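Note that one protein chain of the assembly has been removed; the remaining protein chains are unaltered in position.
Presenting chain A:
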Amino acid sequence: NHSDSPNKDFKVNPQYINRNPRCLEQAGIAPKPLGWQLQNPSRTYHHKIKFDISARNIIAEIIHNSGKVVVSASTKEKAIKAHLHSCNDKSAALNLGRILAHRCLQAGITRVKYQFQIADRQSERMEVFLSALRSNKLIISEKNTFKPHYIPGIDYERPNRY
């Protein structure tokens, strides 16, 4: 059809591998680690929120299921501490939520999992932190992974797990 095109002799590779390691997670296809069912908390997530309140400071982190800390915000940082009266109270929690959401969107992380714990029901700081994350456009639930339906049979000519 396109005889005058600059790409008429261009042959596209029939196999395409997207090397982006976050690609499958964002598409909802990458499997979540399922083998930690007997432990609490589980690891069925891609990115989770960790909200740690200590006696003087608050640390909020986004952790990948491999254990790596991807994005973090804490009141120990010079930039945040300078503007806060108390590093431990609700206002600090609220502002940390806003800042963490801002940094997550900069890093391309839009969906995060929050593992509910019964103790968090009474924590107003946690509630304020989560509502700040939500209002700053960070979605606090992850996509369910898609698994294809079972089809019997093994393809012995391809590499397979048998």
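In this section, a residue touches a chain if its C-beta (ideal position, glycine included) is under 8 Å from a C-beta of that chain, and two chains touch if they have at least 3 such contacts; residues count from 1.
Rule of thumb we're sticking to: contacts and distances are computed from a predicted model.
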Complex member absent from the view - protein name from UniProt, among "Glutaredoxin-C11", "WD repeat-containing protein 18", "Dynein regulatory complex subunit 3" or "Large ribosomal subunit protein mL38": "Large ribosomal subunit protein mL38"
Hidden partner interface residues of chain A, rising order: 2, 4-13, 15-24, 26-27, 29, 64, 68-71, 77-80, 82-86, 89-91, 94-95, 98-99, 102-103, 105-110, 128, 148-156, 158-162
